[in-house]
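Here the complex is missing a single protein chain, while all its other protein chains stay put.
We call the chains A and B, going by the order they appear; numbering starts again at 1 in every chain.
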Amino acid sequence: MTGRMVLLQALLTEHYDLFLIPGLPFLAALVIAGFCLRPPRERLAPALLIPALTGSLILSVRALAEVGREGVPLTVSYAWLWVGSARLDIGCLADGLSCVMLVVVCTVSLLVQIYSIGYMKGEIGYGRYFAFMSIFSGSMLGLVISDNLLQTYIFWELVGICSYLLIGFWYRRPSAAAAAKKAFVVTRFGDLGFMVAIILIFSQKWWTFNFQQIAGMAHGGNIAAAAATPLALLLFCAAVGKSAQFPLHIWLPDAMEGPTPVSALIHAATMVAAGVYLVARCYALFAIAPVALFVVALIGAITLFLAATMGVAENDIKRVLAYSTISQLGYMMMALGVGGYVAGVFHLTTHAFFKALLFLTAGSVIHAIHTNDMWKMGGLGKRMPITAVTCLLGALALAGIFPLSGFWSKDEILSAAWFSHLPGHWFFFAAGLVTVFLTAFYMFRLWFLTFAGEPRSEEAAHAHESPWVMGGPLVLLAALAVVAGGLKCLVPGTGHGFGAVVGTGHGEEAVSHAAMALSILAALAGIGLAWAAYRARLVSPAAFNARFPAVHALLKNAWYFDQGWRWFATRVVLAGSGLAAWFDRHVVNGMVDGVAWLSGWASRQLRTAQTGQVQFYAIVLTAAVVAGLLAVLAREASLLQLFQVRP
Amino acid sequence: MNEPMVIPIQAYLIVSTLLFAIGLMAVLTRRNAIAVLMGIELMLNAANINFVVFWRYGGGQGMEGLVFAITVIALAAAEAAIALAIILNVYRRFKTVNVDQINLMRG
Partner (left out) sequence: MIGSLWNVIWNSVFSGSFWYPLAFVCLSLGVLIPAVLVALSRNMVHAALWLLPCLVSVAGLYLMLGAELLAGIQILVYCGGIVVLILFAVMLTHGLGDPDVRVHNQQLLWGVVAAMAVAGVVLRLLSQEIWQSGPPVAVSEVTGRLADALLGPYVLAFEVVSVILLAALIGSIVIARGDAAPEPGADDSDAEAGE
């Protein structure tokens, strides 16, 4: 066989094409950064990125179909570098979970990029925007397809920096710059956990970063629960930061300072879901650490409830959606925590579609009337019919109304909590159910305030529907949000249901019809209350606020989390830092200075020996020779004996 | 040269030792660089006497002692030439040949 045929065979059997999935957007980023940053050529940037993403999407769908059919993950791996005898790999793992994520990321990213062409038209930094978006898409796909923790960590940080760059896209606006910094710093707390987890794994006797090997060892009982628990908690720590879970959720609402397509792609559909994905990816570790699972469920439950209550009192349309995102991510975490692995991943998928849709409709509205304040909107349903209808579909899906996608996934989560064996699973179920009510309420509050009634501002009265380059992605995403529930029964191209595709080894989950009924009732109640309060004016929110000012203030200020963290940062951390700084300045630095002073003093003493007088040196030399000879004489009594000369 | 040698080797060695010590004293104590150079010449001569003495009293077969002595004389001539050139240069620069006044390298 010739060398070329060997190479060809290797290319056909080794799945090198998996590297292309993140590779194509990176290539696009390179070309855009090289040639398309400045005005005359920046119009070409989307024309580079969109074909690249289409290519990635086709490859992802192909991988998903193959994995679904064969039931065997596709892998390819290279030795990246050797550290001593430790081999670090760089490779791809395409199993059901990552393939589904790949397809979701590619789809949403592709639609958001098309939407961006219209949304970002005429912005300064159009080329830069698409360059960052390309890097983000490549990094996110790389994160999903990584076959080991270290590589995941690299891409994890890359998506983090892309998030920072895109939140601060309008960096001349101080609030955007501050939000970017906040997002970067807050997620850093979590990422520290990721790094410590990697170091901790490396220190184990069984160390490996490969996900499949870790899962294999966890299933085979080679990892003690005592080792798995801290590892799982540290990884969850990273997930808490990235997925904006309590108590590190504070960065996500501020991240809405970025362009709306960025919010849709990064801060709703993909990057913030990376935390959930990480937990799902390492689920084998969590499965043998019940304590960690309980913590995941608890944090998820707290987050979903708190964030939903914050969304109720928010007037900024994007921040409502941000709180909603936090809350839905909490659902996913809780699902994973109570053992509903498939439910969590399924909700991740459906949520990516309908939340991206909701953000894009919000972007459409903002594009039309140039404000985020819902109280300056109203009556937009007549003027922006496509936006209004697609937003309604997204809101219904998010509220979990039959038969839209959100119903199926949320219902699976509630069922998982219902049937869970965790202690206190009734609490988790109750939190989920109450939040279904809250979710429906704040989403329809948003919809009624924005699209129903009469215009409350000049701009709203003269709004126009967005162009088709923005409307098209909305319609496509709305269609996905409606039908994505069907994935539960059949993932196209694979011949299996969603659970069978992603849930290898984690079992089927039962469905509770009672939970189903309760959740629909709760959602309808939420919609009804929103209708009564903001459309029919049957009940007055103002009266409620006047009656319970404390509750209103609490919700309005998002439970005072920002203030709490600020107090923590300025009082506790600064005081501790002051102490450390004093110690450093006076003790550590004092020691260093002392050593320097001592050697300086010794040098000053020694330099007096350097008289510059040659004859002084000569006399010292002579004295040394004499002293040496005398010492020899005193010991040996004979120089000749020393030199072994026989007389 | 054929009459019996009655002078013991120590006699020569004492002379060379004393010559060496006198040369050393000149090197260590004279201020004038040329005087220091003269001291060095004395020390070289002391060493040369030793070479010849050990050649003669060591059997007189090998020629190493004399070869060394000749080499030392040649090198002493070279050294004197170089040293005097340096001294002249130093004198031009510092207007003195007193070694204890030349201390640019003082620490």
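Criterion: contacts are C-beta pairs under 8 Å (C-beta built on N, C-alpha and C of every residue); 3 or more make two chains touch, one makes a residue touch a chain.
If you're wondering where the values come from, they're calculated on a predicted model, not measured in any experiment.
Although one chain is not displayed, its contacts with chain A can still be listed: residues 613, 615-616, 619, 622-623, 625-626, 629-630, 633, 637-640, 647.
Residues of chain B that touch the chain left out of the display are 1-15, 17-26, 28-32, 34-35, 37-39, 41-42, 45, 48-49, 52-53, 55-60, 63-64, 66-67, 69-71, 73-82, 84-89, 91-93, 95, 97, 99-100.
By our rule, only the chains that are shown with their structure count from here on.
Spacing of chain A relative to chain B, judged by their CA centroids, is 85 angstrom. For chain B in complex with chain A, the residues that touch the partner chain are 24, 27-29, 36, 99-100, 102-107. Listing the residues of chain A that touch chain B in their complex gives 606-615, 618-619, 622.
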